[in-house]
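Let me begin by handing over the structure; questions about it come next.
Note that one protein chain of the assembly has been removed; the remaining protein chains are unaltered in position.
Our next item is subunit A:
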Amino acid sequence: MALPYHVLTACGRVIFAARGGNIYSFSPDLQHLSAWKYPAKQAKAANGSSLEAKASPVPEEPPTKRRRVEPGKEEDSNGNGHAIEGDAPNAKGNKQLKKEKKVQDLSHRLFEQPYIQSITTTTNGRYVVAVTGSDKTIWVFEHDGAGNLKQLSSRTMPKRPCSIAITPDSQTILSADKFGDVYAVPLLQSAADQQQAESKEATPAPDVRSATPSSTTIAQPFKPQANEFTVHTKRNLRALENQKLGLQTKGGADKPAEPAFEHTLLLGHVSMLTAVVVGVHPATRRSYIVTGDRDEHIRVSRGAPAQAHIIETFCLGHEDFVSRLCLPAPAARPEVLVSGGGDDHLFVWDWTRGALLSKASVLAHVQRVVPQQRNIAVSRIYACPAGHGEDGSVLVFVVCERVPALFCFEFKGNTLYYHATIATPGNPLDVTNVESGSSSPSPRLLLAVDTITLAESQGGFSLFWADWEAALGWRLRSCQETPVMAGGDEPTFKPEDLHKILYTTESLRKTTDFE
């Protein structure tokens, strides 16, 4: 079974759709324009057998990060940040490695493939930013307006980015990562940075002053921090002595190299971040960074890099993870934020005050489609103006993981009103609004649907149009013209593997609940 398209982004009159590590571009009538393929060389490196690791096996040391290997318990691509895995077939006597290797079957590798997890464009559409998950890389492309992408840079972040945002001035990318930190990286690399990247030097970039100094920049040779005064038990004392001895012989452990490009730590949560958006204050026009995390928090910090350490407020009220943040009307109502996650409701906030404006139940509507559904995991919130915006109302579309329908709400005043449920022939993965060019009064949606759950009758087409017709409501039409990309080199997946790759939101839920 081939991967379906799983990320959609419209940029003017061009649609970008990602499948695995590749990005394809289409015209509004779904004519294939161009494609960017994930570089094969990198794919190999990210796929495991890192050459250096092979060349110098360190027999007595365990692999840098231990992977959990029981099948069933395998973390999904979201919860699995370890990209490099020692393959090392020649490292004899290395029991640990051997043991691990034995248990891993090939399918685990598929999770480690770098899949595109988001595509973001600058407001003018000139630049496209994509994130691949397992290799922690942010890719920046120049877009010629006709669907052709020219790769400008690829930067590997210190930790896996979970969500990115581009600042309103289109100068900076904010990357919120799995470790809970938000880094600012310039959209376009400076010439010096680029040179460095080309010469592959490992010298760290010039330390950029931010109010939040990165703790990792303080690189010092390792030295035990305990001393005879702080260690009280006999056993610990012995351990300390051993540590000191080991230090003399080894000369200190080396730290992982810092990325060699400009990156600035702005702020951090202790929990895993799941979403970041940049809001603009309606009165002062100043920007703020809004971050959502797995531990139910939505934090509002100042957007200026020198003041990002100042937390203005929190939007508190979620009782399960936050997975998506959306500014439904950034022009007309910039202070409004919609958030969703593991809770039964969507929350509508005034993020400038941290005040809850209203809630809208999603679970109730999900249960009309899937009656046995107990809880939901919101995987997409997508807003677009309804019609030509004469009344300023906004449609908010919600995708819940593994629910074969798209839920449509209308945002008016301070409230989300339920509007419609668009039943889909399979589980929707992403949705975007495409400028139809014609004078049709309502938005035209493009939906990407999961091929596993797709009904046989659809003939394997995974993209669908949804149009609003006053008399009939939402009408769904499969895109028969979708070019089927399946070539000889396309990897095929077992359905259960595909599920693990495509559905990563539900795993954010805490399992230690009393229920």
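Keep this in mind: contacts are C-beta pairs under 8 Å (C-beta built on N, C-alpha and C of every residue); 3 or more make two chains touch, one makes a residue touch a chain; residues count from 1.
Basically, contacts and distances are computed from a predicted model.
Participant: Choose one: "Decaprenyl-diphosphate synthase subunit 2", "tRNA (guanine-N(7)-)-methyltransferase", "Translation initiation factor eIF2B subunit epsilon" or "Voltage-gated potassium channel regulatory subunit KCNF1". The correct choice is the protein name in UniProt for the chain not shown.
Facilitator: When "Decaprenyl-diphosphate synthase subunit 2", "tRNA (guanine-N(7)-)-methyltransferase", "Translation initiation factor eIF2B subunit epsilon" or "Voltage-gated potassium channel regulatory subunit KCNF1" are compared with UniProt, the left-out chain turns out to be "tRNA (guanine-N(7)-)-methyltransferase".
Participant: For the full complex, which residue in A:Lys37, A:Arg238, A:Arg286 or A:Lys494 touches the chain that was left out?
Facilitator: Per the contact definition at the top, the residue touching the missing chain is A:Arg286.
Participant: Can you work out which residue in A:Thr313, A:Thr421 or A:Ser442 touches the chain that's missing from view?
Facilitator: A:Thr313
Participant: If the hidden chain were put back, which of A:Cys162, A:Leu265 or A:Ala377 would touch it?
Facilitator: A:Leu265
Participant: Touching the missing chain, which residues of subunit A?
Facilitator: 179-181, 211-215, 218, 222-227, 229-230, 232, 255, 265, 267-271, 284, 286, 295-297, 299, 301-302, 304, 306-307, 309-311, 313-314, 316-319, 345, 355-359, 414-415, 510-512, 514
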